[in-house]
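Reviewing the structure listed below.
What you see is the complex with one protein chain gone and the rest in place.
Moving on, here comes subunit A:
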């Protein structure tokens, strides 16, 4: 049923750009798991499959599915007997949505506008499950949020100028 346990986005140098944990883990577990996943994925060669089986303790036993887009790796942790391809395509859809939202997304967009990247993520995925796969709907909602935000900042600027 494609349950996503965690999302890690990192670059080729292993620098983590975005994480989301849908299952409770201590900070220590989180950092050791993400280190582990990042190292293992970076060590894999081209042409290997997009599925990495995560050995280990019972609670973390699962699979990591990942894909590289330009300098960034997108990785989802999924349950052991989930449908891997379906998960991979959710991942691709997320990238498509980011792309549409930012207009040709690059690593810098995700760095400087991480809150927007989270927003797109939360519109597509919730609690580890796909909620909306219609790109138009996702991007429409996110742009709608931006408008709300803009109106806030206009008010803020007006006030600031009044005070000045």
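One rule holds in what follows: a residue touches a chain if its C-beta (ideal position, glycine included) is under 8 Å from a C-beta of that chain, and two chains touch if they have at least 3 such contacts; residues count from 1.
We adopt the following convention: contacts and distances are computed from a predicted model.
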Practice item. Select, from "AP-2 complex subunit alpha", "Electron transfer flavoprotein subunit beta", "Vacuolar protein sorting-associated protein 29" or "Succinate dehydrogenase assembly factor 1, mitochondrial", the UniProt-recorded name of the complex's unshown chain. Key: "AP-2 complex subunit alpha"
Practice item. Consider the whole complex, including the chain that is not shown, and state which of A:36, A:79 or A:99 touches that chain. Key: A:79
Review point. Residues on subunit A that touch the omitted chain in the whole complex?
Key: 1-3, 16-20, 22, 24, 27, 31, 44-45, 47-53, 55, 58, 61-62, 79-86, 88-90, 92-93, 111-116, 118-119, 122, 126-137, 141, 144-145, 148-149, 151-153, 155-156
